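What you see is the complex with one protein chain gone and the rest in place.
Read from first to last, the chains carry the letters A and B; within each, the first residue is number 1.
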Amino acid sequence: MKLKKIAAGLALSIGASAFSYVAVAADTIKVGVLHSLSGTMAISETTLKDTVLMMVEEQNKKGGLLGKKLEAVVVDPASNWPLFAEKARELISKDQVDVIFGCWTSVSRKSVLPVIEELNGLLFYPVQYEGEESSKNVFYTGAAPNQQAIPAVDYLMNDLEVKRWVLAGTDYVYPRTTNKVLESYLKAKGVAPEDIMVNYTPFGHSDWQSIVSDIKKFGSAGKATAVVSTINGDANVPFYKELANQGVSSEDIPVVAFSVGEEELSGIDTKPLVGHLAAWNYFQSVESDANSAFIDGWHAYTKDDTRVTNDPMEATYIGFNMWTKAVEKAGTTDVDKVEQAMIGVTTPNLTGGTAVMNKNHHLSKPVLIGEIQDDGQFEVVWSTDGEVKGDAWSDFLEGSKDLIADWTAPILCGNYNTKTKTCSGQTY
Amino acid sequence: MKQMTVVKQIIVRFGLLMALSLSLGSSWLHAQEPNSENPAPDQYAVSISAEVKVLFQELVAASLRDKSKILKQLDQHSGREMLPMFEAMLNGELYYQPDGLQLYQVKENASGNAVAYSVFGGELVDGLSIKKFKKVRVNNSLRKQLRNSIARIQLLYGEESERKAAAETMLSAMSDSAVALFQEAREKETVKEVQQLLDVGLAMNTVSTSVDSTERVAAIRALSSRLELPVKNLLMRLMDKNSDGEFKEADPLVRSAAESALKDIDGRIAYYGLLEKLFFGLSLGSVFLLAAIGLAITFGVMGVINMAHGEMIMLGAYTTYVVQLLMPNHLEWTILVAIPAAFLVSGSVGVLIERSVIRFLHGRPLETLLATFGISLILQQLVRTIFSPLNRQVSTPDWLSGSIELNPIFSLTYNRLSILIFSLIVFGLLMLVMKKTSLGLNVRAVSQNRDMARAMGIKTERVDSMTFGLGSGIAGVAGVALSQLTNVGPNLGQSYIIDSFMVVVFGGVGNLLGTLVGSFSLGVANKFLEPATGAVLANIIILVFIILFIQKRPKGLFPQKGRAAE
Partner (left out) sequence: MMIAKTPLTAGSLTSGFTSKTTAIVVVVLFSLTLLASAANLWLSPDSPLYVSTYTITLLGKYLCYALLALAVDVVWGYCGVLSLGHAAFFALGGYGMGMYLMRQIGDRGVYGNPELPDFMVFLSWDSLPWYWLGMDQFWFAMVIALAVPGLLAFVFGWLAFRSRVTGVYLSIMTQALTYALMLAFFRNEMGFGGNNGLTDFKDILGFSLQSDTVRVALFAITALMLMLAYVLSHFIMSSRFGRVIVSIRDGEARARFMGYRTERFKVWLFVYSALLAAVAGALYVPQVGIINPGEFSPINSIEVVVWVALGGRGTLYGAIIGAVLVNYAKTRFTAIMPDGWLFALGALFVLVTVFLPKGIAGFIEQRVESLKKGASGSDRVQGSEGASA
């Protein structure tokens, strides 16, 4: 029966690809979708494209926005970073979109950023990231390090009494920053330097034998040990498989991951992962009315009851809802007005509670920690009491502890130095 | 959200009260009351006291943190009869009926449906709607606790392997009660291996608690041949200094004994570390070999720069996925079925490619690079369209999971070991085909001198197709093996293509033995470099080495000799 579905999918997508050119209607509000549909990042980003399309469809069913229909403009930046910038320029200056939902990797966001700022566009970025940024033209609806990494470490330290830490990550900016933040946080909490092991691996690393063996040795010193993993996407499956095969169980050395969600698990044999942890702002398994409505909508939209939902999807959902609210509030899609209207906008989370857009263009969201179950879902084992406010600039990094972002008057700056009272590097 | 949980808790508490009052006098576990015609006397059920039953009811509804306390109480108030319940809970098979708070073990039966069993006794319970059951939630710390509880029981009552595992588990957390248990177990124990483990535990206890210096030194001496990690940790603690730089351990005799014992242990650890690295290297080499061996045929023998080689591997991996979809109830067999299936799928795609594209490009090797690159793009996108860009789940059968533990610090993982052996078998078979069959003879003839071969009556066109099909088919088989190690997704092939070319070129194009030697030496070199340099730098160093090596020996490790080489 699954095969039939695959065959149907084949027929459908060939059809779709032939006719996906959208005719330009006259009076619509255009929503740009800038997610890779091919290349290495297609794995993660295709889902977000579908999420935006679903949200657009639902909004249109509700009668559109400001009396106009929404129209999605989808392009494929093909996991190619310069192409991201080019496509962003195309969306804003050629297609004249009013807002863009897009990007996944930090480098794609960094590539798009100068273009968005130059052309005064509006970007909603839905993925957890390293922080250290706040642009007037970008709203960050994913988690900052203090909304994911630090609560996770707190949980491990307080509830599991972990004393020794392995910070394992892929060698790029998100793990580097997160681990830096965590290292100084752990040291501030009195963890000795020899109880912290930091390890970086290249993208798509597939031979984890030596590293897992090292972790095993590191974890056998008689103190409770945990791995904080910022290992990216594809490298995770071989990592967990190797852990399981070398007999490292989640009870001995739990791994808490920040990039492993439902979507990633759906492509994995989850048996070896049961009991390992992940920290997110959303889990599909959280029971709430909003969430079950969202999941049902997603299943109906994709015509597939087995499709999972994940955190970046919720971030897209929140971002989209906030944007529609802000547009209604401002009465226009004009970027400057919407940008001001966005600050302070609230919208319900899928997990209960409300998300607030703060002055620094980051969200306040709850943090949840889940244990991986054998069905590929997470069991929430811990959550913060309330919402955690996203920090654009980490308090645990030397360069950024004096910086704040505040996009309201009188500061109006993404990187305002509270000591020197200056705003550096703003070109607008 | 929060309110909901509160309400839920109230309901649960209320239900608990009701259930308590109802269950007074009635048999708590009536579900495992003999449903079958011939009821076996259940030794465990009778011994469950009312006190324990109350604890059960608290357990199912309690928060994760309270569960831990309740489990501790259960430990104290009960004995080995708890084992099935602990095990069910550990495996996440323990469920309860929300209305009656009764415990069941829910497992899949032979036909793959979830069915309820009574926890104590294990009989099938019919006629219950399992959908309404709730799982007794566990988390990591509970699992750890359960494992320890199970170990305590199994140490005395388990099978031999269970007793051994239990002793190993308990070594890392020796307490007074554990010592008592160890003593009890030691008296009963008849198997030498387990006896030794128990002795280790007791010796460790002596070292840390005894006041008699000679006794402690003797115990340390006894421990010096053991590789169990708790032993090493204990000895290391003896060498600890306090903040003033003085040894925490006052007895110099004990310290010097510990020092020499540690030296002993460290020497062994270093030795096994070396063996481990060697194994890791060979295992990496076997992955290289599997990935490259098909290329050694299509590229090495036929001279086609086959950029679509990675995609042939990918097709093999996807074949494994489809095979698993088709036979979900025979997971253990799927890999064995997938191997010939993948060979056929990739092989026929290979023949198709050869017939439709490559045969037009004879004598233009560099152009085959372009055409096959185009083919690789098409195949990737095809897979993306058919199976979605997401990775697909390929399960690992049980016989490929886990590891053989040769000693506490050296174990070989089954999947790596199997792939190592498998790669050698594939290589051996391929050599046989090339050396002993008429196909192999023809292939070699055509690759050495096409015109002459044709003149001798060999159907070169057919041989070309067969060769390309063979190379592609082997790549497909490699895909089956790789599906056990890494992601099965559209980009699978891309990650192996460069390594494969490196291996073939390093070993010497056209020489299968070179590919074998090349892949294993690169694998081992990589793994010996990695600890010193990190994974990335090791990779770079290897690449630079190959570049320099090729300058020295432009035709690789084993250059082809004779006229065919030019």
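One rule holds for everything that comes next: contacts are C-beta pairs under 8 Å (C-beta built on N, C-alpha and C of every residue); 3 or more make two chains touch, one makes a residue touch a chain.
All figures in this text were calculated on a predicted structure; none of them were measured in a lab.
Among A:S250, A:T333 or A:N415, only A:N415 touches the chain that is left out of the view.
The chain not shown here is touched by just one of B:Q57, B:S283, B:S346 or B:Q380, and that residue is B:Q380. Only one of A:V74, A:A341 or A:M357 touches the chain withheld from this view, namely A:V74.
Summary of contacts with the chain left out: across B:L55, B:I70 or B:L361, the touching residue is B:L361.
Contact with the omitted chain, checked across A:E71, A:E132, A:D195 or A:E314, is made by A:E132.
The omitted chain makes contact with just one of the residues A:E57, A:D154 or A:D171: A:D171. Looking at subunit B, the residues touching the absent chain are 299, 303, 305, 307, 357, 360-367, 369-371, 373-378, 380-382, 385, 447-448, 450, 494, 498, 501-502, 505, 509-510, 536-537, 539-540, 543-544, 546-548, 550-552, 554-556, 560, 564-566.
Seen across the whole complex, the unshown chain contacts subunit A at 13-14, 16-18, 20-21, 37-38, 74-78, 80-83, 85-87, 89-90, 93-94, 105-107, 110-111, 113-115, 118, 132-133, 171-173, 176-177, 180, 200, 202-203, 397-400, 403, 414-415, 417, 420, 422, 424-425, 427.
Keep this in mind: only the chains that are shown with their structure count from here on.
Computed centre separation for the pair subunit A/subunit B is 30 angstrom, with centres defined by C-alpha atoms.
Remark: subunit A residues 2-3, 6, 9-10, 13-14, 17, 37-38, 40, 42-43, 46, 159-160, 171, 199-202, 204-207, 209-211, 213-214, 220-222, 234, 237-238, 241-242, 244-247, 250-252, 254, 263-264, 266-269, 271-272, 274-275, 277, 286-288, 351-353, 371, 373-374, 379, 381 touch subunit B in the complex. Contact residues on subunit B toward subunit A in their complex (touch as defined above): 1-2, 4, 64, 92, 137, 139-141, 143-144, 147, 172, 229-230, 233, 236-237, 276-277, 280, 283-284, 287, 322, 325-326, 381, 384-396, 401-403, 405, 411, 413-416, 484-491, 495, 527, 530-531, 534-536, 539.
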